[in-house]
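Notes follow the structure.
A single protein chain has been omitted from the complex, and every remaining protein chain is retained in its original position.
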Amino acid sequence: MLFLLFLTSVEALHNGLSRTPAMGWNNWNSLYCDVSESLLLDTSQILIDSGLRDVGYQYVVLDDCWSDGRDEAGRWRADADKFPHGMKYISDSLHARGLLYGMYSSAGELTCGRYAGSLDHEKEDAQSLADWGVDYFKYDNCYNLGRMGTAKLSFDRYNTMAQALLDTGREIVYSICNWGEDYVHSWGMSIANSWRISGDIYDSFARPDPICSCTDERDPHCIAPGSACSVLFILNRVAAYSDRGRPGAWNDLDMLEVGQGGMTDEEYKAHFSMWAMVKSPLLLGHDLRTMTAKTLSIINNPAIIALNQDPLGSPAIRIARNESVPKDGFGVGETHVWSGTLANGDQVVALLNAADADLPISISLEEIFVRAGPGGRAAQTKQEWLVYDLWANRMSETHAHAILDAADDAAREAVFRSVNWYNATELPYVQGLKAGDTRLLGEKIGSVLAGGKLEALVARHSAKIFRLRPAS
Amino acid sequence: MLFLLFLTSVEALHNGLSRTPAMGWNNWNSLYCDVSESLLLDTSQILIDSGLRDVGYQYVVLDDCWSDGRDEAGRWRADADKFPHGMKYISDSLHARGLLYGMYSSAGELTCGRYAGSLDHEKEDAQSLADWGVDYFKYDNCYNLGRMGTAKLSFDRYNTMAQALLDTGREIVYSICNWGEDYVHSWGMSIANSWRISGDIYDSFARPDPICSCTDERDPHCIAPGSACSVLFILNRVAAYSDRGRPGAWNDLDMLEVGQGGMTDEEYKAHFSMWAMVKSPLLLGHDLRTMTAKTLSIINNPAIIALNQDPLGSPAIRIARNESVPKDGFGVGETHVWSGTLANGDQVVALLNAADADLPISISLEEIFVRAGPGGRAAQTKQEWLVYDLWANRMSETHAHAILDAADDAAREAVFRSVNWYNATELPYVQGLKAGDTRLLGEKIGSVLAGGKLEALVARHSAKIFRLRPAS
Amino acid sequence: MLFLLFLTSVEALHNGLSRTPAMGWNNWNSLYCDVSESLLLDTSQILIDSGLRDVGYQYVVLDDCWSDGRDEAGRWRADADKFPHGMKYISDSLHARGLLYGMYSSAGELTCGRYAGSLDHEKEDAQSLADWGVDYFKYDNCYNLGRMGTAKLSFDRYNTMAQALLDTGREIVYSICNWGEDYVHSWGMSIANSWRISGDIYDSFARPDPICSCTDERDPHCIAPGSACSVLFILNRVAAYSDRGRPGAWNDLDMLEVGQGGMTDEEYKAHFSMWAMVKSPLLLGHDLRTMTAKTLSIINNPAIIALNQDPLGSPAIRIARNESVPKDGFGVGETHVWSGTLANGDQVVALLNAADADLPISISLEEIFVRAGPGGRAAQTKQEWLVYDLWANRMSETHAHAILDAADDAAREAVFRSVNWYNATELPYVQGLKAGDTRLLGEKIGSVLAGGKLEALVARHSAKIFRLRPAS
Partner (left out) sequence: MLFLLFLTSVEALHNGLSRTPAMGWNNWNSLYCDVSESLLLDTSQILIDSGLRDVGYQYVVLDDCWSDGRDEAGRWRADADKFPHGMKYISDSLHARGLLYGMYSSAGELTCGRYAGSLDHEKEDAQSLADWGVDYFKYDNCYNLGRMGTAKLSFDRYNTMAQALLDTGREIVYSICNWGEDYVHSWGMSIANSWRISGDIYDSFARPDPICSCTDERDPHCIAPGSACSVLFILNRVAAYSDRGRPGAWNDLDMLEVGQGGMTDEEYKAHFSMWAMVKSPLLLGHDLRTMTAKTLSIINNPAIIALNQDPLGSPAIRIARNESVPKDGFGVGETHVWSGTLANGDQVVALLNAADADLPISISLEEIFVRAGPGGRAAQTKQEWLVYDLWANRMSETHAHAILDAADDAAREAVFRSVNWYNATELPYVQGLKAGDTRLLGEKIGSVLAGGKLEALVARHSAKIFRLRPAS
């Protein structure tokens, strides 16, 4: 049988870190190689000021293009123009601000941007990361010199770095980015805290692109897991093994595109909600320096983040897919229902509409609880459930504006206090959930009777996210 | 040519065991990690009292979650809370009751439940099994550290344990559970007594689930052979190599779901019958402590079990598939005919209806005997056959209740005697079949003339199981 | 570019044998393990008496089940009951009759019938074959202990035997039977004289069977290349690389089913013709002791055999496939056109009807000669072609009867003389073709003008085989 989740008396995974998915920011999606010390420090200040750090975004991850090759001893050198004070200065600064530092390399001869890669340099590079005070390491797959084609070939390549990181003695979250190749979902959890499962995301909800290319969601030998993968593509790809995530080891659906401008507000809400439910790391991908109020009020929703940081760590699973719905000009159109169990016995349900029309979507309790027993045998189908809308209490645009435009800390704090916003630094999600903090639970909008159905009209390209709570 | 079955002057497979498929019980499907000494002993008593032992269910298999890691010498340690008297005590107790003992591990760093796995510990763990008096060993595939991707990589990993088991000198049935990966149907018979061919079964007749994921029945590189595989899915998957089973080496369709509550009585009858015909091991998966009379009267049908324990050991093969039938809400709907040859020259035929409507299903003698020669050239098509319904003599619910509710052994025995139930401990199937014991042969309901057709109305989600006997 | 055929100044393939496909008989398809000295000697006599040896069938191949394991020195031992005078006696007898001797093993621990296999015994077994005077060796794939999964794993396994055979110094045609796995069509020609490309044939023209299983003709990783593969299935499978055959190295479509009884006379004619055109070895598979006149008059057609033994050695290629035709109850129905170039500048064309109705099939000269230049640019499209029907001069059933029923050699010879039958022992095909022997060229039935089309009404499940000859 497979990868049992719900046990307690079990051996911990390799490094014991990331018991819930990592949250933070990564520069790649918006800024690519345009990186610098000031970018990281400015961004860290915005994370703090906007309240994002305090709803959970802790990791500031510097992606590719930071290095200047190796010195004569073979040690990595940071680009002195971009990072005049070096890497240790960055991590010290972030740590001083209550943030954590992430860095990047590739398990190849070169990084994707053709900087020095770490293949066959794992020991010295892991030591550099530890020396620099790095807390999170993303390890990409470009220029891997053909060392792939079986699980063993890829495992060995990524495991060399896993062991090198452990050997440094520093706690470093290890994030594998091998694009889902070579069955990483079957071995990633043995050596890493997360593993990418597809080519790169792009800022589109459902547009198919040949460069993403792995059009067969069942194929672990994608011909070329590239870029330009839509939100819908990635969800369909992870559907075959979304259950593989567990505390300390997560499917990585790639960085978020929220706030980049290529999707509608409803599409971004759906994208963010699904990433949270499926227990992907939540790494913001937009440029925080130009963040809008609408964007802020999506990514700071504590009721959605609480799904991601739920201590049970049980990813949502796709329980229904309907492809007999109106298609768009690309031939794309489908609806999904996803559901997962939460730590306190609640159940989350997403009604996702990726069809080309507004549609009612319904799902029976029998299907919602199919994993507790098919055919309606699950006890959960025999009780009433209260339905909470997790987007009902989204921060108003006015308040979000007030935060972003605030003159100083006091003004910002006043807004947070006035709307009684959730602060996870003060009250971690695990405790807030245990205490039944209502800010994490959305707003009650109805109920489903025993043996009944959950149904809602869902607008084109959007999702309804409901938390079901026992009526008793 | 492939894996010839019908020969006599051949070399035996590796350990000479399991000449017919193993029968017994395994706790996983119903109880997962909720295991204990009392569970195993209580269950063994029910197997005896209910008469299940004496229709053939001999192996009591303890699945995952029994261990407490390793001692300083690296030897497995049983969990002392769950198994206060240790493992040898269990096997001694079972052996004293005429039963056999099975245990579990994974060919990985950890078991699926994240207990100590046996990868790179094969020698010491095989010795523990032998020391503990174990008779059957199930070997799972979780946390295998990427040692997969070619037949050779998986073969080598499972062969290490096969040799370790042989080296102990104890007769231990070896059951590979690598979910059908890496073409195990082409090498499993060289080192094991059975091999799983799919992800885990779940308690549904035909519901498709993305987590089962190997939706392409032809793909030996399932992206993620997970769980939630339906009865219909597993049948379609084994159809490409159901003929690979032979005495001592069987396709394993996974443990039975009969009695769990997610299927109808007819669905469970069909599930049980097909597993028996295809010569899968028959391991009960429900909690015997809460067994219903209906469940008992399915799993104790000697006419069906006789198909499974037939000494010829020739698995049924799918000879027809019709997908042009009414589909259910999941888009699933098909009918099958499966057939196989039995030791005494009889032929078994299943008409399986997995469509969304009651349907007549018919099949010609030419097709039933196609493997003896296509195009009607087989001699068998030129004679009359009598048709026996193998479910006609199912134990009545009243009698089954009487057995389950009996006050003592005498009362139980009285019921068995009154219905003249088959006792395989006294009269093994091979002898009963040779003697033409009518309890193994169902009830005659008609005949098919030479060159004719077998036809029956088959209710939605059910199967008709017929034994054809030469009219002469 | 790929595997150039038409060159002359090239290096020979490994052993220099089988410049045209092997022809002969193999016992498996009809007799399986029912083998003996008398079978081989009786059959060899029939080959001679019926004239089959003298139209080209030279190899008498003993398949599986002949051995009695190994002696203490590890050397193969023939079964003394079946072969009382040993193997050398057989080869001596066959050689004395102008025939050649073939034997069988598997590149596995066991043969498919579970006799001693040659894996890791290649050196001693090759020596046994040489010592026994064997001329042809079929090497199967059962029980290969997982040594597959990449081209390299399979190549290395089969190459070990190739080198062992070469090292004996005896000329032994090497026939790989690995069922088309691991891209054998890309490496078989480097070490062998032929390579099987599918699971085992069975005696059906077009019936699909799940046990054949490789339903995707493009998949080199067939999940389970088994048995029960129809003539149509095998043709579609080889279509992707039929051009890989060349003098000394041939695609092997498996032994013939002609005369077994499961197909119609027209189906057998089509099967035989296609095997000949695609340059498969032609190994008769029926029991010659019960051969009918109709069967004899199919397999002794020198005009068809001349296609197979054509010295150019250029296999026919599928140039058209139409799936929009009436389907049978199995959902099967298609028509093909295949064509190939012959040594003397002639062109062979097959119009193959595997649809469920009689149909006209037509093909333009542009398509027939597409490989000499697409778009009608080939010079061949600009001339007139005379059309010869290669089945027009099939031996009459009366004459075939007369041969089979003849009292003695003189009577048989009289029949052959009376119909002026072709004798390839006296006049090899290469010479007969060079001399323009009309017995090899069929009967003229019309012509196709420059830029025109070839068209014929083709009955359901049959083929028209035409030789096109330049009109000038």
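Observations, loosely collected:
In this document, chain identifiers A, B and C correspond to the written order of the chains, with residue numbering beginning at 1 in each.
Rule of thumb we're sticking to: a contact is a pair of C-beta atoms (placed from the backbone, for glycine too) under 8 Å apart; a residue touches a chain by one contact, two chains touch by 3 or more.
For clarity, every value in this text was computed on a predicted model and none was experimentally measured.
The omitted chain makes contact with just one of the residues A:D64, A:D252, A:D346 or A:E367: A:D64.
Residue in contact with the omitted chain (choice from A:N15, A:Q45, A:T168 or A:S227): A:S227. Summary of contacts with the chain left out: across A:I211, A:A392 or A:I445, the touching residue is A:I211. Across C:R114, C:R207 or C:R244, the single residue that touches the chain missing here is C:R244. For chain A, the residues touching the chain absent from view are 28, 32-33, 63-65, 69, 109-110, 112-116, 140, 142-150, 153, 177, 179, 199-200, 202-204, 207, 209-211, 213-216, 219, 221-228, 260-263.
Listed here are the chain C residues that touch the chain not shown: 1-4, 7, 9-11, 149-156, 159, 182-183, 185-187, 189-190, 218-221, 239-244, 317-319, 321, 370-371, 373-377.
Please note the rule applied: only the chains that are shown with their structure count from here on.
A rotation of 90° superposes the C-alpha trace of chain A on that of chain B, rounded to the nearest 5. Because chain B and chain C carry the same sequence, their contact can be compared by residue number, and under half of the numbers here are used by both. Centroids built from CA atoms put chain C at 41 Å from chain B. Touching of two or more other chains is recorded for no residue of chain A.
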